[in-house]
Structure formats: structure tokens, C-alpha cells
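The complex appears here minus one protein chain, its other protein chains still in place.
All chains are identified by letter, namely A and B, in their written order; residue positions are counted from 1 within each chain.
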Amino acid sequence: MRYALLVQGGPYSRQAAHSALRFAEAVIARRHRLETVFFYHDGVYNAARLAAPPQDEPHLVDRFRALHEVHGTQLKVCIAAGLRRGLLDEREAARHGKQGYSLEAPFELTGLGQLIDAGLSHDRLITFSP
Amino acid sequence: MHDESMNGEVLVILRHAPHGSSWLREGLDAALVAAAFGRRVTLLFIGEGVTALVAGQGAGALGQKGTQPTLEMLAMYDIDTLLVERQALDERGLGTADLLLPVTTLAPPELAATLAAHPLVLNF
Partner (left out) sequence: MILHTLNRSPTESRVYRQALAAMGPDDRLLLIEDGVQGALPSLVRHFGELDGQLFALREDLEARGLAGRCAAEVLVVDADGFVTLTEEADKTVSWF
């Protein structure tokens, strides 16, 4: 089956991202395709490129990145929710006159329409909320 | 319950009040985007979410937008199936006359049927 996940909880403050990553592993182990992870609400913080957790804690950003690198999962961040919360890629940072940027590939800023599309076009959408 | 509520593709459940969190606004954004993409959208207000529909809301003290302007745009997006949990209104001493927009109230057994009838359910 084709799976999509929706992550709405921020990293470390809530369990949602941990739950989503554990579920992602199990989905893949059962030979489904995890095609999309969509980040909305505070879930967008899971894409922060500057996250620097202690070495003895799971690195959530790297774990999501690995889903893309190993399994081709698309990591889509709602642009409206992201910009409000300071999650900008290089292009958006330039457009808003910011010196740095906080989000980079393989995470991508996309419209909310991609969530609706994932929800209707994938076989399953599983949500992890704060 | 009106028949058209069974025909929607996307059900957006709104369970949070205006201003206290961004759930209501972000849920409504999802509904508007789905409608803008040509999807038939149903809104279901339950629990505190019913207060989203109370007339006379305003902006917040910092000028932060309320949700009333968004609600007033729903018709423009062809979102006209607004379902409200009757019990949530009763608990708050509210009636449909207190609300901004015409709604259909649902008795408890109709909630499950509404969820079952929509291929995509987003719960905010």
C-alpha cells in the first residue's frame, strides 16, 4: 500500500514525531511504500536544519532525512505554517530579506494542497498529533 | 441530516475555539485549500469547536485575526455543509440562532455515519 503520514507535533516537546518515525519503520518493514510525510502545525519544526540535540538522544531531523535518502519518502512542509514559525528555505529567506535559512533539502516547502492530495491519492494517511 | 453531507470527499473536524490556539485557523485553511482544489468539503464542529461559529467575534488584542472573516468566506468556496454536534451547543447554552451561519445539527449516532461517509477525514 501507499502510505502518507501527517506530523503535527513539534520535535522533543511532544511524542508525535517519535511515534511517526517508529510507525514509519514498521510501515516499511511490512513492505509498504511510505511515499510522503507532511508536516503541519508545530510539526514543521521537525524540519529545522539547525536542530542540535544531545548525541545520546535520537536526532529526529536526521531520522526523517534518512527516510528520504533510503526510501525516497517525500518530506513536505506546509509553507504557510512554516513561514509563520521561522522555517524558511534559502529561496524564501532571500525573498523575505533574511540572512540565514532554516530548512533545506530533502525537506521542501509546499502548499497545503499537497496534504489534501496525499490524503486522497495515497491508500492510507496516518496522523500523529501533539 | 441532509443528504448532501454524505457526498463530501473531505471532512474537516474542528474541535478548538478561536484565538486560544492555531488549530481552528489551520483546520479552516485546510478546508479552504481542499475546496479551492475542487474537492467537496464538509465541516464538522464538535466540542469547543462550536464556539468558532458564535456571532460577534473580533480580532485579538494584538490585532491577531479572528476566524469570523474566514467563516464568512466559506460560501465563496462552496463550503456550505456545516455540521454541528448538537450536544456541544447544548452544553454551552447555545442554539443555532447564536451562530453566524446556517448549520445542520447532528445527534450522536450521526457523527459516526458522517466520518464513515467521507474518504478523507482531517481532525483538528
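Keep in mind that, in the parts below, a residue touches a chain if its C-beta (ideal position, glycine included) is under 8 Å from a C-beta of that chain, and two chains touch if they have at least 3 such contacts.
Just so you know, these numbers come straight off a predicted model, no measurement behind them.
Within chain B, the residues in touch with the undisplayed chain are 13, 15, 46-47, 85, 87, 108, 111-113, 115-116, 119-121, 123. Although one chain is hidden here, its contacts on chain A can still be listed: residues 1, 3, 8, 15-16, 19, 22-23, 25-27, 29-30, 32, 124-130.
By our rule, only the chains that are shown with their structure count from here on.
Centres computed as Cα averages put chain A at a distance of 26 Å from chain B.
Put simply, chain A touches chain B in their complex at residues 6, 40-41, 80-81, 111-113, 115-117, 119-120, 125, 127, 129.
Chain B meets chain A in the complex at residues 9-10, 22-23, 26, 29-30, 33-34, 36-37, 39, 119-120, 122-123.
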